[in-house]
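As you look at this complex, bear in mind that one protein chain is not there, while each of the others sits in place.
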Amino acid sequence: MIPVEWFLTLSVVMFVGGLFGVLTQKNAMRILISVEIMLNAANLAFMAFNGVFYNADFPNSFSASDFEGWVFVFIIIGVAAAEAAIGLAIFLSVYRNFGEIQITNIFTLKEQEV
Amino acid sequence: MVVEEGIQVIEDKFLINSAILVILIPFLTGIFLLFLRGLEIRNKTKFSERLTGSIGVAGLLGSLINATIIIFTYFNKYDAKTQRVIGDTPFVSSAHGTFKWGISLDPLSVIMMFLLAFIASVIHFYATEYMHGDTAYTRFFGTLNFFTGAMFGFVLASNLFMAFVFWELLGVSSYMLIGYYWPKASAASAAKKAFLYNKIGDVSFLVGIAYIWQITLKAHHPTLDYHELTNLISNGTISINQLWFPGLLLFGGAIGKSAQLPLFGWLPEAMEGPTPVSALLHSSTMVKAGLFLLSRIYFTFVTVGGHYEAFIPEGDAALTATLITWLGVLTALCGALIALTATDIKKVLAFSTISQLGYIGMAMGTGQIHVGFYHLVSHATFKSLLFLCAGAVIHSVHSQEMKDMGGLKKYMPYTYWTMLIGLLGLVGFPFITNGFYSKDALLVAIKNSDIPLAGLAFTIALITAGITAFYSSKLFILTFLGTPRYDKDHVHPHKTGIRMRIALIILAIAVVIESVWWAVGSIGGLASEKINKSFWNFEYRLGDLIGIHGAPFALIDTIPSILAVILGISLAFGMYFYQIPFLISLKEGGFIIKLENIIANRFGFDKLIYVLAMGPGMWVGSKFRRFDEEVIDGFIINTVIKDGSLKLADYSNKLDQDGIDGVVNGLGDITSELGYNLRKVQTGQTSQYARWMMFGLALLLSIMTLLYFQTFTIK
Amino acid sequence: MTWLPVSVLFLGIILILVVDLIFREKAKVYTVILSVLTLSFSSLMVIQTKGTNAGSMFFFGDFYVFFSIVGLLSSIIVVFSAWKDYSVELDLGVFFSLLLLANAGGILIAASRNFIPLYLGYELVSIPTYAMIAFKKKNRSSAESGLKIFLLGALSSAIIIYGLAMYYGATGTLQMGGDIINHSKTLAIAALVLITVGSSFKIGLVPFHYWIADVYSGASVSVVNFLSASSKKMAFAFVFQIFFVGMSSWHNSYTYLFAILATFSVIVGNIVAVVQDRLLRIIAYSTIAQAGYIVMGIVAYGEGNTFTKELAMKGILFHITAHVLMKGAAIAAILVVISSTKSDHINNFRGLFHTSPITASALAIAFFSLMGIPPAAGFYGKFFLFLSLVEAGYEWLALIGIIGSAISIYYYGKVIRIMVDQPESKEKLNSFTPINVLLVVLTILTLLFGIFTQDLAIIAENIVAQNP
Partner (left out) sequence: MELLYLLLIPISLALPTYLVGRWKPEFAKYLATLTILVTTIYNFILWFADFTNPSTNYGSFMYNYTKSWVPSVGIYFSVGVDGLSMPLLVLTQLVFLVSVVSSYYIKDQQGTYYALLLVLLTGVTGTFIALDLFLFYIFWELVLVPMFFMIHIWGGPNRKYAAIKFFIFTHLASLVMLIGLFYIYLEAYRNSGQMSFLLVDLKVNLNGVSFKTLALIFWLVFIGFVTKFPQVPVHTWLPDAHVQAPSPGSAILAGLLLKMGGYGLIRIPFWLFADVVDESGQHFFDSKEGHTIRIIIGFIGMVSMVYPAFIALQQDDLKRMIAYSSISHMGVVLLGLAAYNEWGINGAMYMMIAHGVISPGLFLLSGIIEHNTKSHTRDMSKVGGLAHKMPFTAALFVFMAFASAGLPGLAGFVSEFNVFIGLFANKELMASNDKFFIFPFLPYVIIPVLAVLSIIVTAGYYLWAIQKVIFLEQTDELENSTPAKWWEIQPVFILAIFTVILGLFPNTVWMVLDSWTQTILPH
């Protein structure tokens, strides 16, 4: 039986990897993908924790509140999808206006010199 | 009737009301005249001098009549020695101690009031003609009436608070009157100087009052009334050892007002005012206020023994009395010496006033209050007479300098004779003048008083008597006798006007009456005991009233002063009338010239006062002003607050211009980033924002782990 | 019955879209009326559903009523300003539907007692906000600000979810108010820090405030009005739910954290605002500073006993209501000026008192109340916040608040002084009556805020009583 710590370490690794991706990538699309990775890291963590609190092998009694972790995973997936949709829409309008989605050369709103 | 040990306080509605009238009438007429002056200015007209003049004089006559009523009823109805008529109403009443408006009729205040009323009405009458043709005629009489009202108020006051109120009103009215010709720059600055010198005196007067209040408060009977204070002393609740210091402070006030030694610089310059003002204020009444105050608060520096002999307390309580006496003597000497060198007739009289005031102060200091008061009365009469004659002379010669007068005897006979009577009084010509008796009483008082170095004081007083004789006769010769020195074509002296002449005659008669009265009293007193104890002997009668007696009048005491006076007169006549070469060479001698210009600039007191008070005041003011503008205003306000927020933002801007300009790549050095300009961070780079956020995350995480051990408790 | 307000909102969205489709051009006025009707009807429903019990997941107490109504009413202000704002006019219907959607999320946040609906509500608010910010089609700055808010918003929501996962690990339940299971303190710290970072991005505290300046100057003015007036309030609702209810049993673990964030925001927000010369940026930085003040309330709430908690909650409620009124009026007034001078530079406001007195006096009174000058609304908020801080023992934080509000006088005063000068051109600005009516109403409410302080105080006491 794989101890839960392994799952947690994997989710932390995924989270940090996603974070690194967000910080370093220049292309907006890649940032979106890294954010999705971070979301999935959270999913993994939820799955692991719920497994700890409610052992599916020998269920003595269960109530709705035992499956909160897993229910939340589905919701997160739904939300992630919605985010991706709005994200792509915004990237489209940025592309139409700037001709590219390299975030490093989109900074028209910087603080003008006073 | 409240019976207190020694002094009985009587409520007499009639007397108090008439006393109030004495004070109020001049005030009302004064204010009414000033109101008329306002109308004059508004519609550019000028009321007839007859109308305004008569209103002014009427005001004074009103109070003179009341004064005579009071003096007669008081001395007949009550035994002046033990009974006082006092009436007062609360002015500022707080629970534990009230400051009162109060009138006290006792021998001192009644005699002074009557004297003041008499002299003031004569001078007002004189002024109606002297000021003829002056544009601000009404304003002159308005302020003069206002002043006399204030003087009455001061004289009749029953407590130190009311005295202080009218004391400052005197200061202000003298400021108004000296500055009468205000377009003249010298008059305006003279007025300012007079007021400031008086103000210095007022401040020490105020502190004296505060001290007395504190002492009486500690004795659970807070009061400022003269008679209550005397009672407190007599029944021992407060002792003289506590009171001598406030007494000294009150004397400080008197120095300022009565032009004693250090603060007499303002009196000669006060001659800028018209001559009636000099006559009324700066010779007979206002300058006497300080000395009258001394006679009112004699209990602070003198204790009255069993049978009326006054003696100076031992220890440091004697300091006040010695200071008053010695300051008086020195003022007398300085006044006389400076009068020697003065060429302007009014300046001579002014300095002679200073020296006579010195005499009176000296007498008061020795404790012989009645002797001081005695000379005060006589000096008031003949000195006002002298000033009026001087006014007449100036009026006819149109100049105040003695060098362009001379030989006026035949043009102005009346003034000649009245001036002669006045000068004899001033000189104290033996046996026939009031000055002689009062001055000798002074000299006797100083001779056998127990003031340290009394002998030396006596000799100085003698020398001053001689010098007074010298400069009075010099004045007399230079103005009336000898060859006329004015240029004939456009100065033709004329007889003094009718009203001025009448005024002079009245005053001269007053001097003569006093002389005769006192001569009979003193000489007759020697012969029969009855005359000596009766009202004829004025000095003894005064002592009886006030409750202090000194040595009786003795002929042998007068010999030294007679010699001094005769010496002075003969020297003056020799030098100026008969021009004896030896004496003239003496006059021109180098030492005398050097002495003269030392004396001329008033022993440098004026410069001393200027250096002490005015100079540093201005210097400190400029230092404070610069400090205020640059340091407090500059530093605290402009750098920290007003521009503070801007300054801080500008500072960060400056950091931005010459700070790291490049895009932050990667987390980089945390410390340099911290210094990075807050505003510059808005570079618009999304990725850089994300990095900043993660820096925030790292920061918070480190703080929490740091705090992990202390605050994070799971209950 | 319990979800009537949300269903009313969804019904409204559908109606608006239908009306927008049918009357292509003339639809503008109808959509405005429809959205105002839906918003007010839904707030009525909210008041009705107060107190109904809905299992352990939701709680319809005073907190729910206050924050949903604040969200709904401030959206009415946004509707009015959108009606005038030229950049949104084209497809007003879509804009209002997004607005209503965001409000539905707001209600969800305010009602939930479990992290799942809370997070759902949070996302339901954020995503329409991203859409609204990137609303103007052919406009580079709006696209760029949309991109910025989206990327950073997605990052922060990911962080929050991971934080929630840690919370789930530490307490074993996603129900709010769970106690930490022993020997899982590290997870609790991770949860605390991650959630604080995620949420302080949304309310704009300093280390995470960068998007505010760019978005406020990039997006169209009515969206800025929405952002500052209602979406920030929903974000605060989210923060209060998490820290007051979610971590209520964790006991003052977060006060020190928020104290530091508050100090940074107040100091940086005020100082940088002084240097600005474009009004929307001044409003942006002043929002950061105001967020700092409200966070001070959180600090005081976490620290003290019930008396301090009540004072802090009163301060927070006063400050939020006042903030809605002040910022709504200020941005509406700026909108009037921008719509006629096309730029929000400070010189365009010169002599505004003479050209259009209503807008100028509304803006002046809004700024005076932002400074905290008494009769206006802002003062009550600051008064109680500082009072609760002093009671909770954070005098130094109160002092920083004072220094911040003293600095704020300078830049608010700068704007007022310019409005009072003599204008260059004497011509009057074209005034748009509904906006004027809105301004007058908001100014009167700001000035007479004293009247309903007592009702707010009672709501605050109930909220503190209802929190676990």
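Every chain is named by a letter (A, B and C) in the order it is written, and numbering of its residues begins at 1.
We take it that a contact is a pair of C-beta atoms (placed from the backbone, for glycine too) under 8 Å apart; a residue touches a chain by one contact, two chains touch by 3 or more.
Keep in mind it's a predicted model, so treat the numbers as computed, not measured.
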item: Partners of the unshown chain among those that are drawn; value: B, C
item: Omitted-chain contact residue, chosen from B:E11, B:D316, B:D450 or B:D628; value: B:D628
item: Touch with the omitted chain, as defined above, among B:H132, B:K192, B:H221 or B:K409; value: B:K192
item: Full-complex contact with the absent chain, from B:T68, B:T82, B:Q214 or B:N235; value: B:Q214
item: Touch residues of chain C, complete complex, unshown partner; value: 307, 310-311, 314, 353, 368, 371, 373-375, 379, 383-384, 386-387, 390-391, 395, 398-399, 402, 405-406, 409-410, 413, 417, 420, 450, 453-454, 457-458, 461
item: Touching residues on chain B - with respect to the absent chain; value: 38, 41, 90-97, 99, 161, 164-166, 168-169, 172, 175, 179, 182-183, 185, 188-189, 192, 195-196, 199-200, 202-203, 206-207, 209-211, 213-214, 217, 613, 617-618, 620-622, 624-625, 628, 632-633, 636-637, 641-642
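Heads up, the rule we're going with is that only the chains that are shown with their structure count from here on.
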item: Topology of the chain contact graph, where touching chains are joined (line, ring, star, complete, other); value: complete
item: Chain whose Cα mean lies nearest the overall Cα mean; value: B
item: Farthest-lying chain, centroid of Cα atoms versus that of chain B; value: A
item: Chain pair with more C-beta contacts, A-C versus B-C; value: A-C
item: Mean-CA-position distance for chain B and chain A (Å); value: 96
item: CA centroid of chain A to CA centroid of chain C, Å; value: 26
item: Contacts with 2+ other chains: residues of chain C; value: 144, 147-148, 151, 155, 159, 213-214, 275
item: Junction residues of chain B, two or more chains touched; value: 653, 679, 682, 684, 686, 690
item: Of all residues in chain B, those that touch chain C in their complex; value: 641, 644-646, 648-650, 652-653, 678-679, 681-682, 684, 686, 689-690, 692-693, 695-697, 699-701, 703-705, 707-708, 711-715
item: Residues of chain A touching chain B in the complex; value: 19, 22-26, 31, 103-104, 106-111, 114
item: Residues of chain C defined as touching chain A within the complex; value: 56, 114-116, 119-120, 123, 127, 130-131, 134, 137-141, 143-148, 150-151, 154-155, 157-159, 161-162, 164-166, 168-169, 172-175, 213-214, 217-218, 275-277, 281
